[in-house]
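Here is the structure we will look at.
Every protein chain except one is present and positioned as in the full complex.
A, B and C are the chain letters, set down in written order, and residue numbers restart from 1 in every chain.
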Amino acid sequence: MSHSVAFLGLGSMGLAMATNLLKAGHQLTVYNRTASKAEPLQKLGATVAHTPAEAVQGADFVFSMVTDDAALEEICTGAEGLLPALKPGAIHASCSTVAPATNRRLAEAHAQHGTHLIATPVFGKPDVAAAGNLWLASAGATAEAREKLRPLLDAVGQGTHDFGDDAGAANTVKLCGNFLLGAAIEAMAEAFTLAQKSGLERKQVYEFFTSTIFNTPIYKSYGKLIAERHYHPVGAAPAIIRKDLRLVLDESRAQVAPMPFANIIHDNLSTTVAKQEQVDWAGFAERAAENAGL
Amino acid sequence: MSHSVAFLGLGSMGLAMATNLLKAGHQLTVYNRTASKAEPLQKLGATVAHTPAEAVQGADFVFSMVTDDAALEEICTGAEGLLPALKPGAIHASCSTVAPATNRRLAEAHAQHGTHLIATPVFGKPDVAAAGNLWLASAGATAEAREKLRPLLDAVGQGTHDFGDDAGAANTVKLCGNFLLGAAIEAMAEAFTLAQKSGLERKQVYEFFTSTIFNTPIYKSYGKLIAERHYHPVGAAPAIIRKDLRLVLDESRAQVAPMPFANIIHDNLSTTVAKQEQVDWAGFAERAAENAGL
Amino acid sequence: MSHSVAFLGLGSMGLAMATNLLKAGHQLTVYNRTASKAEPLQKLGATVAHTPAEAVQGADFVFSMVTDDAALEEICTGAEGLLPALKPGAIHASCSTVAPATNRRLAEAHAQHGTHLIATPVFGKPDVAAAGNLWLASAGATAEAREKLRPLLDAVGQGTHDFGDDAGAANTVKLCGNFLLGAAIEAMAEAFTLAQKSGLERKQVYEFFTSTIFNTPIYKSYGKLIAERHYHPVGAAPAIIRKDLRLVLDESRAQVAPMPFANIIHDNLSTTVAKQEQVDWAGFAERAAENAGL
Partner (left out) sequence: MSHSVAFLGLGSMGLAMATNLLKAGHQLTVYNRTASKAEPLQKLGATVAHTPAEAVQGADFVFSMVTDDAALEEICTGAEGLLPALKPGAIHASCSTVAPATNRRLAEAHAQHGTHLIATPVFGKPDVAAAGNLWLASAGATAEAREKLRPLLDAVGQGTHDFGDDAGAANTVKLCGNFLLGAAIEAMAEAFTLAQKSGLERKQVYEFFTSTIFNTPIYKSYGKLIAERHYHPVGAAPAIIRKDLRLVLDESRAQVAPMPFANIIHDNLSTTVAKQEQVDWAGFAERAAENAGL
């Protein structure tokens, strides 16, 4: 069934997801701060709007995928924000990696307008998004609203796990996910560095583990970058994921739950940012090499 | 082809591996410090020896799987050690988790006796060993010797990766492996604790990740223990794997390659040992919970 | 020379400082959210006001010493805040431990009203404050304004160091100070625990170091608590100084300057808070003991 859908935020993830919604037959209106990013979608039939408010006019569903909490607040409740323009009963799938509290607060604002915000963070890189193979978590609004949204989520991913009515819950899971990825990267960085300094080839150790006990796409794809010490192309910049780790640590503080691994990942990302390295975020793995004098 | 094989060290791992060698049709002589452990194998047709030297009389191949470096040195070069009794050309598959330098030193001693030590550490828990599904790394002696050993390794595992002539190399890989496992455990411990304190069910978060981006036996099996906070039965005691992490940190020092994650895993294992908790080694995951006041 | 001085915030530090200003001959008007705290000062001749605005009426100088950033903002720019009531040219000595950015922002607001905010964080415990032996750092407004304030600071401390016109600078120094204290505490906690587990008396080690190479009041006073594992009376609660360490880590993030020691101190304070221990903040030293099974 075709719906009127608005998509706000056309970075590499948003673009891939919006394309899949379009391919699934939905009528798409898109908005991006830098308008030129919308051109590929326009060619595929999408309408281009100039403000969030304009984009969501008449939409049954809205997807947003923006950089951070401030950007999400801006497109929702800013000067030309979507919230006053959203029609009653419309559902907003909030896909950005933001603090759980941000989606909780905005969900409350949506509810007051008779609309629904459902937090739907996604798991996967842009190429995974392009293939429609993202995994999603969803939480917020009501079970009924989440059920209505599900067919659209199926157009962008291979499966969605439901985390209930607390709009913050799905983002807690998302933050756990980025933390677990970061931990896998740091662990491989330390292991491959030890192996290299012991006289082994990083690549050989990488191949052993990713064809045996860590035979999984995450370890394979990030491990390859670390084994080769080549962190290009840039999927997500270190500053972006450093922001995510900051959110992890903010939750860790708020919940009074110390996370020593998260401290280390965050600090290594910080050094990568401080050194202005133009690499994929997994490039923080170079800190282990560097600290060993490589 | 059936060979005369000696197996020294019948803990839960050794017992499972020896059983598979027996099932593969080899003539087995076994030795264990506590002789009663040999009974199940005796019933299956194995001969029981009273010293390492006696066990290896006439053997073409020897397997050893003992607790630590000291035990390995003892069965090789101790008072009733195997080395003087080993027939020329015999091959010793040294499976224990020991320091790379220990296997290097013993490989040199074997070479001086006209015999071969090949380091063949294994990856997998006792149940994996029982199913013949271990992964192995092999290194040391010559390519020819390693080729001769391979059919026997195929009887205990699902595949062996070759790491060349340096007898220390395979144990470096083994240490990397135990470190990577420990890192995955600590990462899940921190993530599940954060989720729980944020109001989520640990189990739900576990199920999400292990059915999506961390859908792999390692995360599933250890993650289940951490999600349920129930660390039984005891596969390997905290003190055993703490010893392995100590070896990791010894290599980290020797190679001048700092490993901050390894420090944290080691320290959490230490606290688990200091508190005399009778749990599987993954029980060090409780430190994250405890530090969050759970 | 006697001045009309307002003092806002009468916790144990504020009370001691206000008392010294009174003793120095100034006319004091005081304000505290919980009015009963003002009684001792009232008996000594202070006037009690019911709002910050009322307190600063006609004052040449204002001192504030409140719990955190939010409390400081409230007494300055809240509903009954002091800023609109402050007479032109009045000087506000902002003594609270807050984020550098908070004093910068409020200094700007004061400047717009034709008044001066000078950040004057203090170093020392309540008993040190009572003795008039605090050390102070000052920054913000103009050198001339800071010179005018100096005689009053001399009434509460034994010396003030000038850190220039940036109102944030003095609080950066204050945060460094609390971090350095926390580091000294953690270091002694680890050392005394190691010594105890090695068979030595904690007290004997404490006495050795504090009478030789660490013969200084900081190590003596905090070290005594750690040596005796008795963290009473409560000078500052763990939650209060955890807030300070959070400010340290916020600056560490903002300035992209990783601080691994600060992470550990913060996490140990968090665990102390999570366990709801009713101790002085130095009681986070128990984490080292506890992790060693003591």
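The rule is short, and it goes like this: contacts are C-beta pairs under 8 Å (C-beta built on N, C-alpha and C of every residue); 3 or more make two chains touch, one makes a residue touch a chain.
Since the structure is predicted, the reported quantities are computational estimates derived from the model, not experimental observations.
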Touching the hidden chain in the complete assembly: which of C:Val5, C:Leu86, C:Leu117 or C:Met188 does that? C:Met188
If I consider the whole complex, including the chain that's not displayed, which of C:Met1, C:Ala79 or C:Ile213 touches that chain? C:Ile213
Extract the touching residues of chain A with respect to the undisplayed chain. 267, 270-271, 274-276, 290-293
In the complete complex, the non-displayed chain touches which residues of chain C? 100, 123-124, 135, 137, 159, 161, 163, 166, 168-169, 172-173, 175-177, 179-181, 183-184, 186-188, 190-195, 197-200, 204-205, 207-209, 212-218, 248, 251-252, 255-262, 264, 288, 291-293
The missing chain sits against chain B at residues 246, 249, 253, 256-258, 260, 263, 267, 270-271, 273-274
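As a convention for this text, only the chains that are shown with their structure count from here on.
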Which is it for copies chain B and chain C: same residues on both faces, with over half shared, or different residues? same
Between chain A and chain B, what is the separation of their C-alpha centroids in Å? 38
What are the residue numbers in chain A that touch two or more other chains? 256-258, 260
